[in-house]
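One structure, pasted below without further comment.
One protein chain is absent from this view; the other protein chains keep their places.
For subunit A:
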Amino acid sequence: MSGPDLLVLATVATLAGSGIYLLLERSLTRIVLGVVLIGNGANLFILLSGGVTGRPPIRGLFGSEGISDPLPQVMILTAIVITLALTAFLLSLSHRAMRLTGDDEVRDDEEDRRVIARVERELARHRVREEVERMRRIHAEEGFRAGLRARLGLRGTVRRERRELRRRMREEWERQMAADDPEGGMDTTMGEDSP
């Protein structure tokens, strides 16, 4: 492999590497840039697949001796057009996402949200159960009056937990409704992901 070819290969590696790095980011703009870089890397790679470079493959200009392989160039032309169109589509999509959400971050998976909500519910239930256990223990060990005091404290805890849970559920529900609503959501209220 000759010097210039090696240089092209190094360029391909750099483009693909940087592209993948950008693709792993959370910002949509960087993802689009990553897609562009990877696409160009792949196009250059096709150029390499044509073997050693030679004279321009134009019929009748240089004879058929020692010209480059024209086929990869044809393929690159097709691939470039496709990459261009898809980049345009991706850009408009991320612009639309930015208009809708106010930032250009990748949204969380619906499933992730559901799992988190389920875990939170379980944790709250667990906390209440622990509190009940503690109340029972106090009741058994320190007598009736201490038990009564603990029970009053417990009611507070349960109420607090329940209020917190209900708030979370309502948030989730409102978010879900907003997400299902095709015409709503043009404002930026959808932007904040609840922590």
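The rule is short, and it goes like this: a residue touches a chain if its C-beta (ideal position, glycine included) is under 8 Å from a C-beta of that chain, and two chains touch if they have at least 3 such contacts; residues count from 1.
Criterion: contacts and distances are computed from a predicted model.
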Name the omitted chain as UniProt records it, choosing among "Na+/H+ antiporter subunit D", "phosphoenolpyruvate--glycerone phosphotransferase", "Nucleoside ABC transporter membrane protein" or "Putative spermidine/putrescine transport system permease protein".
"Na+/H+ antiporter subunit D"
Which of these, A:I67, A:L86 or A:V158, touches the one chain of the complex that we don't see?
A:L86
Which residue, A:A97, A:I116 or A:L154, contacts the hidden chain when the whole complex is considered?
A:A97
Mind pulling the subunit A residues that touch the left-out chain?
23, 28, 31, 35, 38-39, 42-43, 45-46, 48-51, 71-72, 75, 78-79, 82, 85-86, 89-90, 93-94, 96-97, 100-101, 106-107, 109-111, 177-183, 185, 190
